[in-house]
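One structure is given below, represented as structure tokens, and several questions about it will come after.
Only a single protein chain was left out; the remaining protein chains are all shown in position.
Up next is subunit A:
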Amino acid sequence: MNEVDRKLTVDCESLELTRGLKNVLREINCTFKPSELTAVIGPNGAGKSSLLQCIAGVLTPESGQITFDGEKAHKLPATQRARLGAYLPQSEMPAWSLSGANLVALGLLPWGRPRDRETRVRRAMAMVDAQAFADRPVTELSGGELRRVQLARLLVGQAPLLIADEPTAALDIRHQLQLMQNFRRLADMGKTVILALHDLNLAARFCDRVLLLQEGVLLAGGTPQAVFTPALIGEAYGVSCKFHWRDGIAEFVPLEVL
């Protein structure tokens, strides 16, 4: 089946993950549906990245399982799984000074060397306003510029599942907005999008669903209106705060540390 048009539902059933002595994920149950933009939020060390890495196939949970459309993800051939889900880690330093376009093309590795490679690379770079970096060595780009090239790498394969760990970090406001609009558009096109985010305003404005993690436990999951309450956020982050809602846009005001 053509991955470009495929819709993918991801199910996590009682995921457990330990790293060293720490329970990073405990009894996580959640579903990610096509056309849904989900934000995974929570304080540092809550297990956001670990959850994303489990779904992307980078980490293997000790127990529980992840299914893609009912099929066990760990039973899928590695290449097949990579074609279904693309992942961008929180920090990804290129080891070599590849050109921007060559870095983006790495996102097509699960497909071998497709014939329309250059067109796809160019299109993906245009989506995140990164065409200007096609021929520049990535080691000479600024943090935000590099991030945009990496985002193009995430998008180039047109996988039905897109996972990005704090994609907006290091970006200026314009590119944060542009990026979130892009993810919104991709979700509207039928992609399943999962983002770890720290910016609660962006999460509230663009996402359909929010998962709130705290110390590896799924504290709450639901619409932004349901999760972004002073009580829940206060409990998870240990701060007092206020939310002002106006036309579906939240304004988050952190008050003080509890």
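Please note the rule applied: contacts are C-beta pairs under 8 Å (C-beta built on N, C-alpha and C of every residue); 3 or more make two chains touch, one makes a residue touch a chain; residues count from 1.
We adopt the following convention: contacts and distances are computed from a predicted model.
Visitor: From the names "VWFA domain-containing protein", "Glutamyl-tRNA(Gln) amidotransferase subunit A", "Multisubunit sodium/proton antiporter, MrpB subunit" or "Iron ABC transporter permease", which one matches the UniProt record for the unseen chain?
Guide: Of the names offered in "VWFA domain-containing protein", "Glutamyl-tRNA(Gln) amidotransferase subunit A", "Multisubunit sodium/proton antiporter, MrpB subunit" or "Iron ABC transporter permease", the one UniProt assigns to the missing chain is "Iron ABC transporter permease".
Visitor: Given that one chain is not shown, which residue among A:T9, A:T31, A:T67 or A:S99 touches it?
Guide: A:S99
Visitor: Identify the residue among A:A56, A:A152 or A:C207 that touches the chain left out of the display.
Guide: A:A56
Visitor: Tell me which stretches of subunit A touch the chain missing from the display.
Guide: 53, 56-58, 78-83, 85-89, 92-99, 102-103, 106-107, 109-110, 137, 153, 163
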